[in-house]
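Here's the structure, in structure tokens; my notes come after.
The complex appears here without one of its protein chains, the remainder shown in place.
Each chain carries a letter (A, B, C, D and E) given by its place in the written order, and its residues are counted from 1.
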Amino acid sequence: MTISLNNLGIVHRTIQRADPAAVALLSKFGVATLHEAMGRVGLMKTYMRPIYKGARMCGTAVTVLLQPGDNWMLHVAAEQIKPGDVVVAACTTDNMDGFFGDLLATSFKARGAHGLIIDGGVRDVDTLEEMDFPVFSRAINAKGTVKGTLGSVNIPIVCAGAQVMPGDVVVADVDGVVIIPAAVAGEVAARAQAREDNEGAKRDVFASGVLGLDYYKMREGLEKAGLKYID
Amino acid sequence: MTISLNNLGIVHRTIQRADPAAVALLSKFGVATLHEAMGRVGLMKTYMRPIYKGARMCGTAVTVLLQPGDNWMLHVAAEQIKPGDVVVAACTTDNMDGFFGDLLATSFKARGAHGLIIDGGVRDVDTLEEMDFPVFSRAINAKGTVKGTLGSVNIPIVCAGAQVMPGDVVVADVDGVVIIPAAVAGEVAARAQAREDNEGAKRDVFASGVLGLDYYKMREGLEKAGLKYID
Amino acid sequence: MTISLNNLGIVHRTIQRADPAAVALLSKFGVATLHEAMGRVGLMKTYMRPIYKGARMCGTAVTVLLQPGDNWMLHVAAEQIKPGDVVVAACTTDNMDGFFGDLLATSFKARGAHGLIIDGGVRDVDTLEEMDFPVFSRAINAKGTVKGTLGSVNIPIVCAGAQVMPGDVVVADVDGVVIIPAAVAGEVAARAQAREDNEGAKRDVFASGVLGLDYYKMREGLEKAGLKYID
Amino acid sequence: MTISLNNLGIVHRTIQRADPAAVALLSKFGVATLHEAMGRVGLMKTYMRPIYKGARMCGTAVTVLLQPGDNWMLHVAAEQIKPGDVVVAACTTDNMDGFFGDLLATSFKARGAHGLIIDGGVRDVDTLEEMDFPVFSRAINAKGTVKGTLGSVNIPIVCAGAQVMPGDVVVADVDGVVIIPAAVAGEVAARAQAREDNEGAKRDVFASGVLGLDYYKMREGLEKAGLKYID
Amino acid sequence: MTISLNNLGIVHRTIQRADPAAVALLSKFGVATLHEAMGRVGLMKTYMRPIYKGARMCGTAVTVLLQPGDNWMLHVAAEQIKPGDVVVAACTTDNMDGFFGDLLATSFKARGAHGLIIDGGVRDVDTLEEMDFPVFSRAINAKGTVKGTLGSVNIPIVCAGAQVMPGDVVVADVDGVVIIPAAVAGEVAARAQAREDNEGAKRDVFASGVLGLDYYKMREGLEKAGLKYID
Partner (left out) sequence: MTISLNNLGIVHRTIQRADPAAVALLSKFGVATLHEAMGRVGLMKTYMRPIYKGARMCGTAVTVLLQPGDNWMLHVAAEQIKPGDVVVAACTTDNMDGFFGDLLATSFKARGAHGLIIDGGVRDVDTLEEMDFPVFSRAINAKGTVKGTLGSVNIPIVCAGAQVMPGDVVVADVDGVVIIPAAVAGEVAARAQAREDNEGAKRDVFASGVLGLDYYKMREGLEKAGLKYID
């Protein structure tokens, strides 16, 4: 990943999107499972929340670096969207203005976008819910923005604490937002499937009253660590 | 607006409410549209959120300045409510106690109040939702308050970062809370209407796949600003 | 309550749970009413929120002290749960990792737990809602935890600003979370009942348009405090 | 105070500054004393802090409304500064970019400014300290800003929760920032003097071991309120 | 510790202070060392900071439970101070008003207090520094308070996340604030001494270039855990 002196004012038109088959597989899993399958990296900060109940998405990242109070680059990004993409927008500073609303959502949807992840604010939330256009954001904010300063599209960004490369897979549900690098998408899907198979079995075990203490054979480790039971 | 040495311990019984016809017009628009029509001023901070999904309101402000941990002035304010008013309450300091619950809501509703905006906490949220009494607040908090120190009613206040004069129009929906000065209520309604007419047309354009880049003729400006496309 | 040098690495198997009859009575009241009945102490901080709409619980506390990024003690706690208990988990530091998910919930539910209060994060929120297992937490977080460092179970803890002793009654609803010491559970239930009887009557009074100013005879006090009405 | 539809893009060249004699008197008092003399209104939020130890200022307000990430209006404001003024800058949204550094400070100082109060970020803090140019801000931030969008100068603003009119007196010290409306500057100075005379005497009393309980005759009130002493 | 229905409106005049000899020993150690010696419990939250550089204190706790915006109980507490005490004040809710200033400090100092720990705001910070009266607080705030609602003195409290019993030892320095229960004061002092002796030796070892990896024999554990070195 290059943070160069030329990082602002650039649009990469050609990006390496993750393999569509892998994306399709990943879309079946929840974020908690995928994060485990990833080896516990790649999560965004917990302040990123769905703007309406039930919002969730899976797609390949078109990245955007915004300037504070300015959504010009979201218009530029719209043109780079291919069906199945998710726009992931960071800002050069903490800013919660309403960068995005129903008109941009209409445009994004027309291009085939699967949703928006934005480390900032959005507005027209009722309409976005009616449109069933999922958004995860840091804030809801009626305040609009100007179009005056260049950022970039499809450069590597840091969004809500996570590194995002153009083409990475983005999965978001009620538990959070996880980024899966394009190169490991297939492997993560396989690991997630293995994990899920395993979890289903465990659920029945625990429902029957078996304790994790016994199932995971934790008692010896706890005793060795010095745990004392007092009656 | 006067911040005088006599600002505490005062109730203004006579206030200049915005023209009811203008208020009726304003009630048809969303907060994002009104904020644009206002010239992008007058929004409260984004921490002001509806206490239940679907809460929204429009009315003329009865303002209250509270003391921390003390809701005496909300009782004083109740008497000043006229049908169609919204009570807007600030506090002399950051305080999230539960200043307001179902009994005060019953009183406010009996007086014809359209809702409450409070830079503090409220409680009895389930009952408030059942009563369909909309509230936007900074917090939900079961903690009650005392009645011991004077604040004021119907003086100019700063609530969640916005200036509010008694009689101003208050509109709140999922996107936030906006204050429209009484004197410009009619003009803002007219501008909002113009804006909305315009937006409806745009929505169809964008849904058809036309980009904002072309519709707003942004390409030349972007090029002039130095945007570079890389394949 | 003892904060001793032996506070970590301990599990108390025998705790004094509040009288089940008192718990049953307390379960009928809302948190705001109980907090008043308690004399306005015992509330957790307002950042503790239900993870889904409608989540609420009442039960006796099994307390847990967690280490950051480590949920080992939740497994240890599972074994100490009796039907009707609520697990109340604090951490030795501020940490919002996802300590708890659907598998532990399955275990807790199998033991008869009525819910979880955790000053940290949880995940698998959709599944928890489907299971109807209520949780109040500080965060939702897909990030999992390890099992490596000892905390304790059933020692006195501070959770979200409230003191909690094992066996205390925990009541949580949309207004917040309140802790009622086991020894006063019956008395608090009685006071809450008295308060509620009283409130029902008041609701009708206020709905009829009578003001709190008159009903509570506040006018004299306000005048004495120096309140001035200006026309 | 007017929040009109013409609030952005305006510079008022003529403002009514507080009486210089009153300002001179006010400069002798601390913020805590002045806030009391004001009747406990007019304080900014506590997040406004001096950028170096010992920074303090007193002067008449030249107000600025900034746009996020944009310090154009600080350049416009520089021309409006008269000797003894303090620039007070708010932003249309929460934004902590570094709007101000040593070059603007050099300009402001050349015009006779007594300091800057900014609800945002500043940079070049070491140089500002060497220059002895006092600043109270919400953040320190190396990030610079652009010059592209209009705000306003010398309109009424809300800065860090306080209403500020052009020409008001601004006093800042380690305890915080207080705004004294121009019209009451003299009266506040007189009250502050009375208060300070009074406090000097009290300090000796308390140093001798007399308790506030006795000096303020609080014992009866406490007993009446129900305070119980337990041995 | 009892959280009873009678928790408000009480002053305990007789408390069990920690052994003065143990307190004297504890005063020689830093907070980080004491926290380790305590078994890593008893720390307040990190938002508690000294109000001036070099502030530090050690003494026995006189506890205070305040009401928001009200410092009445600090006056009541003054009478309960014995030489060597530290006043530890919590509030029934989050509130950062300026509860404490130079006059109360004069009184506290005249009674022999060693300092103040307050989960709230203080003012007159410059004077407090001149008086060399150490304070650790959550905020600095010029805003004063009223005297109208009862709290309590010398009951168990939760202050900034830590449980404090009257008579406990309080130690505060730049690293934070730690509470040492009276009953274990002597033992903690002994452990702290052992720890410090040990650390002095280690400092020389590490200064000579020996790595913790070797000194603590971590290499085997790291390898076992699976750490991989890549050239």
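The rule is short, and it goes like this: a residue touches a chain if its C-beta (ideal position, glycine included) is under 8 Å from a C-beta of that chain, and two chains touch if they have at least 3 such contacts.
Model, not experiment: these values are computed from the prediction.
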For the chain not depicted, the shown chains it touches: A, C, D, E
Selected from D:10, D:183 or D:213 as touching the chain missing from the view: D:10
Of C:17, C:40, C:75 or C:143, the residue in touch with the unshown chain: C:143
Positions on chain D where the hidden chain makes contact: 9-14, 53, 72, 75-76, 78-79, 96, 98, 101-104, 106-107, 109-111, 121, 123-126, 139-144, 147, 149-150
Contacts of chain C with the absent chain, listed as residue ranges: 67-70, 92-97, 141, 143, 146, 148-149
Interface with the undisplayed chain - residues on chain E: 30-32, 35-36, 40, 43, 46, 49, 173-176, 178, 199, 202-203, 206-209, 211-213, 216, 218, 221-222, 225-231
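Quick note on the criterion: only the chains that are shown with their structure count from here on.
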Number of steps on the shortest touching-chain route linking chain C and chain D: 2
Intersection of the contact lists for chain A and chain E: B, C, D
Chain pair equivalent in interface to A-C, over half of contacts matched, among B-E, B-D or A-B: A-B
Euclidean distance of C-alpha centroids - chain C vs chain E, Å: 27
Whole-Å gap between the CA centroids of chain A and chain D: 42
Shared-contact residues (touching 2 or more other chains) in chain D: 40, 92, 94
Chain pairs in mutual contact under the definition given at the outset: A-B, A-C, A-D, B-C, B-D, B-E, C-E, D-E
